[in-house]
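The complex is shown incomplete by one protein chain, all other protein chains being positioned as in the whole.
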Amino acid sequence: MKISVIRVPAASPNDTASLQQQIKEGTIVPSQVIAVLGKTEGNGCVNDFTRGYAVQSLRSYFAGLIGGEAADRISFIMSGGTEGVLSPHFTVISRSEEAADSGSDGRRALTAGVAHTRPFLPEELGRSAQIKEVSEAVRRAMAEARIEAASDVHFVQIKCPLLTDADMADARMRGADVAVDDTYKSMGYSRGASALGAAVALGELREEEVSDEDVCQSWDKFSDVASTSAGSELDYCEVIVFGNSVHASGDLYMNHGVMNDAIDAKPLLAMLADNPGAEVVQVLAKAEADPTGIIRGRRHTMLNDSDINHTRHARAAVGAVLASIVGDPMIYVSGGAEHQGPAGGGPVAVIFRRAGA
Amino acid sequence: MKISVIRVPAASPNDTASLQQQIKEGTIVPSQVIAVLGKTEGNGCVNDFTRGYAVQSLRSYFAGLIGGEAADRISFIMSGGTEGVLSPHFTVISRSEEAADSGSDGRRALTAGVAHTRPFLPEELGRSAQIKEVSEAVRRAMAEARIEAASDVHFVQIKCPLLTDADMADARMRGADVAVDDTYKSMGYSRGASALGAAVALGELREEEVSDEDVCQSWDKFSDVASTSAGSELDYCEVIVFGNSVHASGDLYMNHGVMNDAIDAKPLLAMLADNPGAEVVQVLAKAEADPTGIIRGRRHTMLNDSDINHTRHARAAVGAVLASIVGDPMIYVSGGAEHQGPAGGGPVAVIFRRAGA
Amino acid sequence: MKISVIRVPAASPNDTASLQQQIKEGTIVPSQVIAVLGKTEGNGCVNDFTRGYAVQSLRSYFAGLIGGEAADRISFIMSGGTEGVLSPHFTVISRSEEAADSGSDGRRALTAGVAHTRPFLPEELGRSAQIKEVSEAVRRAMAEARIEAASDVHFVQIKCPLLTDADMADARMRGADVAVDDTYKSMGYSRGASALGAAVALGELREEEVSDEDVCQSWDKFSDVASTSAGSELDYCEVIVFGNSVHASGDLYMNHGVMNDAIDAKPLLAMLADNPGAEVVQVLAKAEADPTGIIRGRRHTMLNDSDINHTRHARAAVGAVLASIVGDPMIYVSGGAEHQGPAGGGPVAVIFRRAGA
Partner (left out) sequence: MKISVIRVPAASPNDTASLQQQIKEGTIVPSQVIAVLGKTEGNGCVNDFTRGYAVQSLRSYFAGLIGGEAADRISFIMSGGTEGVLSPHFTVISRSEEAADSGSDGRRALTAGVAHTRPFLPEELGRSAQIKEVSEAVRRAMAEARIEAASDVHFVQIKCPLLTDADMADARMRGADVAVDDTYKSMGYSRGASALGAAVALGELREEEVSDEDVCQSWDKFSDVASTSAGSELDYCEVIVFGNSVHASGDLYMNHGVMNDAIDAKPLLAMLADNPGAEVVQVLAKAEADPTGIIRGRRHTMLNDSDINHTRHARAAVGAVLASIVGDPMIYVSGGAEHQGPAGGGPVAVIFRRAGA
């Protein structure tokens, strides 16, 4: 098994021209694509339709190449918001079965696996039902990726639903109550429960340690590698697990660190220092405004800004810090890091190409 | 002559509590204050009233201490916009006449001088009249600061007017035409002409090299040390020149560099490397969205975002990059860098306290 | 007792030029001013500093005329947000003691009274403590206005606090829990509790009918005449009661109606039809986005817009509907109508000048 990771720029959410070029040149083989992770240029909040537009465009493009059923098996995960220097793009993940193992040296290479949960009822969102289902999906994705140890998992990307007005009305009609009755806030609860699910799957938290009450409350409970993103375009969770495996071959591999706050450059600098000569293929990170309103002892204004949502501010800040370090703004930085790394911080992962490869 | 620089946090545009505390403790002497440079938490664009609110609050506070006339001699320069991690604060610049020279070692210390232009007619804004008047004011401020060589100037902060609807109507009534008939755009023209004025004063450009047509057009003409900020609260330009002088004493001194784009960390990293052990007292920088729509070969979306002005994006990005390097978000990063450093980039200056001081 | 109501335009939050003109002309006598009700051009949400800026400017202006202590007795109530056609202005309410009663015909004329509550602890906000204190303040203001029957009250304007991050931290430190742990949402709770307090004072609801649980939940409990506005510039509630009284004289009087939704023109049209020939001196109204997401059977998008807060949309809509009817955009339309009229609707009141006066 071998994973390839190719980034293509997007001139708009429906732009597939660069993708087409790569396919024409043979660097991307449509039938091998398992996931597309995108940054689109919407607001990343409730009414961000650039995510759905990109998914519709990509799915339709792939369906024309490999048929609708095969296209439906590709995981399209779009994160809205390219504030500041961030540049809209798609990261195309492919998996081929060539070169079945890594040979005699036993070294681990990048692997990836996908899975999804069942659809959720509105009242299950942001609660233990979601935590449990996500933890099981993460384990299935790990198995598919042939990752044996949780320590070999370096990024778990999860796309999860949110509560629309219609969902809340539906729950009310059935006499069920929802975790939070505000669409924008429901994004945080869904992201948070998904992240806690990943933490449980990876042994960062024990299942009995997390309950409904912890979601968006117990900020000391989190995963170091979860990255979750909410959107209205699905009612279940889609999971992609990235990591290293001896069963994978190729020149790519992955590492991760944890940013303690939005301007914590150390984890990424350390990874670069620890991997001299290696090429940075992609950086994946989460961003959030510190919920205390304070960063490095200074007041920030992200949470009190009624003109720009705090997730937008946070993406602009973290995106610029990381882009500055790697010298490339076409990286994946997603907002809203509830239970993804410590409060105010978040995971940062790097896909490297082995030096000299 | 000795310059002191003290930063005080602001909990809101009208918050003088931390300033009061410093005055009470004697670290700031009201009668010695020559300028207050602030970052306030508005949008930094046309309808940002946090700047005027802060000026009104500060002036009224100082007037209570030293009288209205003395308070009117203090230069209050507010830059709106604390996007991302940036933290609202005031930088209080004081000047005392103690310790008249730097002694026998001839070393240069931080100095500062202020000056202002006459009021401008609407039709003069963003044109050569403004360039000329500003260049003369910069020279007067340099003289006041006792800076002898242009190379000793490290930051020229200029607060300049903009064209309101009323200004444009007034010009029309008198049959005069204005440089640009859009309030938001006029901010760029005024900032640009002010920066070109500084460039002329400092010999970066010759006076005959710049004309009306260059403003917001000839991006290759710029100053490495100008930082200009437009607002509706004045109709003339206020200038503060910062630099080093052998006639100044004290432990503070200044350096500057030029960022080539919004994520160019090198100038600040180089200054820190060149000044080992020195304490960073304040960072002053300009930010802008690259006008080509491209940064490091990647498309950015700042210029096409109709929900958030590009200056807001740029401040969030540059602010985070610099705050990450110095580990402090309470720095001065101002948006809109027309003719202030190269297109897409901008000046960055550091006030240091001598190591071991 | 005689009440005068004069509107003056504001070119910016700190503009007192038109007010000065009226004072110079004698139409406004500074010592008789009891309240200034303003519309300022901020976002009307958490980080709207135009309200505080206007209050500081007005208080300082009046202090220069009548002294600081007298200026402090004037009630300055600013509502942020002049979206759409709405025009920034101040409505100056004065009270003189001349012409003590309405003479032999017993007709009622406009009256107004002011009162304020004690400061609130963070944990009291949006709860029954606030409801109770406000209801008592409304009764005191009615007494001051010499209004005898609740049916003679036509508008109760209340300015109330919100919960800042600091307030919430303070409550946490004391082990107290707050009604809602989100600054923006706390504005709604504070407005809602204030409105319920007015309803209790006016007998629209019985005191035992309302409890903590009703605030921002039981939308069928509301006042027909309350108009409440939250801001960070105070920690208590300020109340102005407007109505008619036989003890008041003059040509002004008041009426009110209740809009059932944001486009319900009927109440205002009916008041105009019922008062032929009377001059409209001012319109006062509340606006909100229907919390069901539906208006007249159609989906609206105000609640799901992450770029513009729903209160801003609602003010733009209601302001335009009412301005269109009276042919004047310089009216008072304030956002966030929790428990002020039915859900999605709100009170609308008119100050008339008697026909032929």
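Note that the chains take the letters A, B and C in the order they are written out, and that residue 1 is the start of every chain.
One rule holds for everything that comes next: contacts are C-beta pairs under 8 Å (C-beta built on N, C-alpha and C of every residue); 3 or more make two chains touch, one makes a residue touch a chain.
These numbers come from a predicted model, not from an experiment.
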| item | value |
| --- | --- |
| Of A:167, A:288, A:307 or A:328, the residue in touch with the unshown chain | A:307 |
| Sole residue of C:11, C:29 or C:343 that reaches the chain not shown, by the stated touch rule | C:11 |
| Candidates C:29, C:65, C:85 or C:343 - the one touching the absent chain | C:85 |
| Residue of B:144, B:288, B:305 or B:328 touching the missing chain in the full complex | B:305 |
| Hidden partner interface residues of subunit A, rising order | 11-14, 41-42, 47, 49-50, 52-53, 56-57, 60, 166, 232, 307 |
| Sites on subunit C contacted by the missing partner chain, in the whole complex | 9, 11, 41, 43, 82-89, 262-265, 295-296, 298-302, 305, 307-308, 312-314, 316-321, 323-325, 327-330 |
| For subunit B, residues in touch with the removed chain | 43, 45-48, 164-165, 169, 182-185, 292-293, 301, 303-307, 309 |
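By definition in this document, only the chains that are shown with their structure count from here on.
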| item | value |
| --- | --- |
| Subunit C reached from subunit A - shortest hop count over touching chains | 1 |
| Rotational angle, Cα trace of subunit B fitted to subunit C, multiple of 5° | 180 |
| Inter-centroid spacing, subunit C versus subunit A (mean Cα positions, whole Å) | 46 |
| Chain centre separation (subunit A, subunit B; CA means) in Å | 39 |
| Residue numbers of subunit C (touch at least two other chains) | 47, 307 |
